[in-house]
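I have placed the structure first, in the form of structure tokens, so that the comments after it can refer back to it.
Missing here is one protein chain; the remaining ones are kept as they sit in the complex.
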Amino acid sequence: MPSGALEIVKRVTRDPFGLLGLVLVIIVLGAAIFADVIAPYDPAKIDIINKLQGPSAAHWLGTDQLGRDTLSRIIYGARVAMGIAVFSIGIGAFIGLILGILAGYGPRWLDALLIFFFDSLNAIPLILFALTVIVILGPGTSTLIFVIAVISIPVYGRLVRAQTLSLRRSEFILAEQAMGASLPRIVGIHLLPNVLGPLVILVSMDIPSVVALEAALSYLGLGVKPPTPSWGTILNDGYTSLRSNPALVIAAGIPLVIATLGFTFLGEALRDALDPKLKTRRTP
Amino acid sequence: MTEPLLAIRDLTIDYAGHVQAVRKANLEVRLGEAVGLVGESGSGKSTLASAITGLLPSSSRILSGDIAFKGQVITGADRRAQAALRGDEIAMVFQDPMTSFNPVLTIGEQLVDFQCRMPGSPMEKLNRAVAMLARVGIPDPALRARAYPHELSGGMRQRCAIAAALLVNPSLLIADEPTTALDVTMEAQIIHLFRELRRDYGGGILIVTHHLGVVAELCDRVYVMYQGEVVEGGDVDDIFHRPRHPYTRALLACDPARITERTSYLPVISDSERAGFLRGSSL
Partner (left out) sequence: MTQPLIEAQGLGVNFRAPGGMLGLGSRRLMILDDISLAVVPGETLGLVGESGSGKTTLARALLGLVPRSRGSVRFEGAAIAGTEPSAFRHLRRKTAMMFQDPVGSLSPRVSIGAAITEPFVIHGAAMTSRREAAQALLKLVGLPADFVSRYPHELSGGQARRAGVARALALRPSLVIADEPTAGLDVSIQGEILNLMTKLKDELDLSYIIVTHNLAVVRHVSDRIAVMYMGRIVEEGPTQTIFAKARHPYTASLIASEPIPDPRQRRQHLAITGEVPSILKRPKGCEFHTRCPFAQPRCRAEAPALSSLTADHKVRCHYPIN
């Protein structure tokens, strides 16, 4: 975008909630990317002697029933959570974007066909679909990514289609047609940037629910397989040892709260920042 | 001299952190008279109209001056008193006849609802509504009362909006760009309707518009606004034929509708002229 990413960041951080959201998101993403560097212990290292300890100087958030360092597991869990969220939503949003533009800008029969496709996907209950796929493909990270990507396609596809439909009737698109602009030019230069804004907002607001979904499925034992650390499995471990070490379950909840709040605040701030009409006017 | 129905005295309104939208504005409307408030976009005429009806956006505030209705100052009065006054005494007709009605209720239901503060059974209210629809020139009023807003044309809806405004028998009717969204032939019919209604409606009418033709056709007196200031006010004939303020003169001169001889170049208002308008203004 010609106005520049820097300008958007500036506008996001002008809003205190946007700034908070950005900081929280940077913490979560930072933990995911630099897990190897910042985690004090190997998350899979078992140390039975020090199992189920409360917070201490050596283990800031204590240890679990196998003596693994909770902080390290949470940090590595961020990598799993973010990896799944970014990949699954990225794939879903990308396919949704393409299908949505095809439906909104293409011929009417294609629109009808794609709407039917979106409706069919929407009609499948999420948990039922997830369980079926897990039964067929077996639990694991790639299964989760597949499930989430598939169910998010109609959500993004519909949003993009609605945006495209209203834009295609707008005068600036008609003006391009009148000038004889080619289809790729109209779609790429004039349609896409205007569709992308709302999509980015929706994506950033959807990330927390994907993180929560991953945690929920992992908690049920249907998501990430142990010993890979996931916030859901940590929560599950914490639940089984709730009586002996309540710190564990609380510690497992914190990253979920941070990620949810961070992405929600950031999404809302982005929505305001990306609306061209809300930009500060240079002329009084 | 009788007391004016509406009197605005030295009213100044500003928007948070911005220039004053209205500066020391003075305006009067008397019973039985039609007053025009003209100005270009950004002149402050809509802000002034919103102030009268108490619909100012929350980012604005009245810095000084007051608005008196029937001799009683209403600015600063509490919201409930203002709401009661708006319902009983001041009615409004908006520019867009599409959005002035709730799309999921029939015209008749809404016209009955507008009378919620008036006495009478629902049946009486419906009869009153149908009679009013007939009064504003709607054919088959009983049938139209059962129609939904989208089933009526723009001109029809604007007639319904006028009927709705007149139902409560207000002493002041404010019409904000009542013909701007309409076609020429429909505009002429709405102007004609307003003129007819004036024969038996004794209240005051304030017409806010940018359209000099509407003012000339309908109003007894006119106020001209420019950049937040009421630069001139007076009898409609004086304003159109003996304008005193340079802005009024320039505005009249550049209206293409006033130039009947074909010219290849139309008069415009130059920037240097604009800069001079507010210096040494007398009002």
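Note that the chains take the letters A and B in the order they are written out, and that residue 1 is the start of every chain.
By definition in this document, a residue touches a chain if its C-beta (ideal position, glycine included) is under 8 Å from a C-beta of that chain, and two chains touch if they have at least 3 such contacts.
These numbers come from a predicted model, not from an experiment.
Only one of the listed residues, B:Met186, B:Val208 or B:Met225, touches the absent chain: B:Met186.
From the options A:Ala58, A:Val135 or A:Leu174, the residue with contact to the unseen chain in the full assembly is A:Leu174.
Listed here are the subunit A residues that touch the chain not shown: 1-3, 170-172, 174-182, 185, 189-190, 193-194, 276-277, 279, 281-283.
The omitted chain makes contact with subunit B at the following residues, 40-41, 153, 155-156, 183-189, 191-192, 210-217, 219, 236-237, 240-241, 250-252, 254-259, 262-269.
Criterion: only the chains that are shown with their structure count from here on.
Per-chain CA centroids place subunit A at a distance of 51 Å from subunit B.
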